[in-house]
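Complex shown without one protein chain; remaining protein chains in place.
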Amino acid sequence: MPPAADVGRGAAAVSLDEREPPLRNGLPASPKGVDAHASAPFAGSGRVGAVWRRRLTILAFLSPALVLYLALVLAPIAQGAFYSGFDWNGLEPLEKFVGLQNYRDALADPVFLASLRHVFLIVVLSLALQLPFALGLAVLLNQRLHGRAVLRLLFFLPFVLSDVIAAIVWRLLLMPAGLLDGSLEAVGLGGLIQQWLSDPDIIMYTVFFVVTWKYFGFHMILYLAGLQQIPPELEEAAAIDGASRAQSFRYVTLPLLAPTIRMSAFLSIIGSLQLFDLVWVMTNKGGPVGSAHTTVTYMLDHGFERGQFGYGSAVAVIAFVISFVFAIGYQRFVLRRDVAGALTTAGA
Amino acid sequence: MHFRKGWAAAMSLMLLAVACGGDDDSDTSADTESGSGSDEPVTIEWWHIQNNDPGLSMWEDVAHEFEADHPNVSIDITVYENEAFKTAIAPRLQAGDPPDLFQSWGGGGLVEQVDADLVQDISDDVAPWIDNLNPAAVELYQVDGVQYGIPFDLGMVGFWYNRDLFEQAGIDEPPTTWDELLDDVQTLKDAGITPIALGEGDQWPGMFWWAYLALRSGGPEPLQDAGEDGSFDSDAFVQAGERLQELVELEPFQDGWQAAVWDGAGGQAASMGTGGAAMMLMGQWAPGTMNANSPDGNGIGEALGWFPFPEVEGGDGEATDVFGGGNGFAVGKDAPPEAIEFLEYATSLDVANRWGELNSGILPVTAGSDESITDPTLQGVLEARADASYVQLYLDQAYDPELGAVINEAVEQLYAGQASGEEVAQTIADAAGG
Partner (left out) sequence: MAATVVRSSRRSMRQPLTRSALYAIAIGVVLVIIVPVIYAVLGGFRTTGQISADPVGLPHPWVFDNYIEIIKSATFREQLLNSLVVAAITMAVVVPCGSLAAFALARFSFAGREAVYALFTLGLLFPLTVAILPLFITLRSLDLLNNPFGVALPQAAFAMPTTIIVLRPFFHSIPTELEEAAIMDGCGPFRFFYKIALPMSRPILATVSVLAIVVSWNAFLLPLVVLNDPHQWTLPLGVTNFSTQYSSDTARILAFTSLSMVPALVFYVFAERQIVSGLASGALKG
């Protein structure tokens, strides 16, 4: 019998990391009195040979992904970050070390700071408007409606299109006297017409609209899946107890949907921080006087396209640090209860 | 390529050793860099950006013809669209492995490449035939007097206008001074016609106005000096900004101009091409793009006219000072001598005439090729080019890419009413370290 079978004889589930409580199936031991000695079959045993074999096994599982990832993602990124300490035009040898100067310059540049504000705006608007909208549609699709499957197909459609295509098409639609303006005129709402892509004051809202158009279907699908996990008996019970639909939604559905919502919010925020292709193509590299820059478009426009590779890398590092701090904080405090996906095990 | 050169060198030596009095008039003298005599197979890697017809086929034909004449040479063409080219070549340059011949606009970009040792000094090799080419164009591909590339096209920026619309507004002659231009703008507005088409979304169309005003206000010296010492806050530039502000305050542009691009549906070219605006300031490629953006492909047809940038009263510049630029090829540091021979062929009178006959946006620079261009408006451009007392390269190419971008942006702010002429000049001067 393979050595792992010995484990089934009651050997302690050894955790190789002393900080962690013993794990069962990779999940922390449930407080419901699971025998800590009942072992997870692959969690290891006390025998040295078996430990080494286990380590090799883990390594074997992890290495294809790790090798690929380290060589083609982390190493280039680390090198890219390394450039941030230099003043470098991409052609000459890497000689002009400037330390933190690039970072100081970036944080002093009003256009960069504006780009941070723009991204923040998208994040807030997405959380406040896009996600509830997606949730509403998910609830809609959860009803028994004719053509529900078709609707589901259509709502997800924009997500499948490339950002570039979406940007090209919307740019045409939003032209002065373009399709949007024409439609508004046709229904008598001509007074609402704005310079959607030329007016620095509203261009970011236009961007938000198109971002919503592109991505709401993705979040809707997530919520739909979550809704479908909820047993109808719970809602029926609430109804019997006299709860209105709104109350039932608020006190029964929403809490059960919470893990899904938290994950969706996380992905939405990370996605907003990385927003690039759509904005680049639709606003022609950041809009008039940079009124639509995101951190990534700014990085490309003010950094790489000007032969300022050190500066561009510094901007990327700043954006990364912001994303990272957010991700850690979010994982720790918000997703804490959702073990799947925890970056830290504190309190898990 | 290095591999091939080493192999070629070895082969030449062996051939020499073995040859028993054969007909050997090939140049096997120590051409160490490339190490290949005229018998050894040579590949030339060539990157250009004429990615559509007629240019695409033209270059293909030229390459085939050269290959036919030089059987040991094979030319490997890679074609990119303009923007894609800039992105695609960056890693090659960064890795120190430039193509043998590649698109170049001269100016600041070339300077950077020279500093990074990416291009070859071809001054001696081209000396026998370089005088056949327009000297102003040739100079664009020199750095400190050393030749690193060869031009095949030089154009300039001027006004393209719709004769019919001018007539409609009662304007008989195109303006010859800046004040006349402002008056005409007002006249056109009063007649209900959009005076000027501008695609400020791309930034560089707006920069043309400012650059010309600077050139007219101060002549060539301030622009040259500023390139050296960053003195963009001198009078010429401040005045350029102030005069431009006068124009912008008249609100002469089409709807949505701030985000409009040069080309594509709804852009500047489309505005002109569909008769939506009376005039625009643009380079010699304008007619082609206008036509492409018009419903029947003919633009505004016979109604199209051209006039040079007007004088500015009290300015030091001449009306014959010209703002423009062109296309050429830089020679990569590892390029074989055959690549330079190819350039000679590509800019020969015969090829230049064929380019001219296409009446496309390419205006060849080979002496004697002017007659091959039959389009009357392009002829107007050619005359101005021939009379040019000075050619100033597009600012975002003349200076290094970063400064060019700062200029474009600062000027954009002026258009947006967010900066005054003086502030614009100051911003640029600060960025240039002046």
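As written, the chains take the letters A and B, and residue 1 is the first residue of each chain.
Everything below uses one rule, namely that contacts are C-beta pairs under 8 Å (C-beta built on N, C-alpha and C of every residue); 3 or more make two chains touch, one makes a residue touch a chain.
These numbers were taken from a predicted model, which means no experiment stands behind them.
Student: Using the touch definition from the header, name the shown chains in contact with the chain that isn't displayed.
Tutor: A, B
Student: Looking at B:Thr187, B:Thr274 or B:Ser348, which residue reaches the missing chain?
Tutor: Spelled out, the listed residue whose C-beta touches the missing chain is B:Thr274.
Student: Among B:Val111, B:Ala292 or B:Leu349, choose the residue that contacts the chain missing from this document, as touch is defined above.
Tutor: Only one of B:Val111, B:Ala292 or B:Leu349 touches the chain omitted from view, namely B:Ala292.
Student: Among B:Pro252, B:Gly332, B:Gly361 or B:Gly421, which residue is in touch with the absent chain?
Tutor: B:Gly361
Student: Identify the residues of chain A touching the omitted chain, counting contacts across the whole complex.
Tutor: Output for chain A: 1-2, 4-5, 7-8, 13, 15-17, 20, 22-27, 40-44, 54-55, 57-58, 60-62, 64-66, 68-69, 71-77, 79-81, 90, 137, 140, 142-145, 151-166, 168-170, 172-173, 175, 177-179, 182, 213, 221-222, 224-230, 232, 235-236, 239, 245, 248, 258-260, 263, 270, 273-274, 276-277, 296, 299-300, 304, 309, 312-313, 316, 319-320, 323-324, 327, 337-345.
Student: For review purposes, identify every residue of chain B that touches the missing chain, sorted by number.
Tutor: For chain B, the residues touching the absent chain are 49-52, 55, 78-84, 87-88, 90-91, 94-95, 263-267, 269-270, 273-274, 285, 288-289, 292-297, 327, 361.
Everything that follows uses one rule, which is that only the chains that are shown with their structure count from here on.
Student: Round to the nearest whole Å and give the separation of the Cα centres of chain A and chain B.
Tutor: The computed centroid separation for chain A versus chain B comes out at 43 Å.
Student: Sort out for me which residues of chain B touch chain A in the complex.
Tutor: Residues in contact with chain A: 86, 90, 93-94, 112-113, 115-116, 118, 200-202, 255-261, 265-266, 400-402, 404-405, 409, 412-413, 416, 418.
Student: For chain A, which residues count as touching chain B in their complex?
Tutor: 89-92, 172, 175-178, 195, 197-200, 203, 283-284, 287-290, 301-302, 304-308
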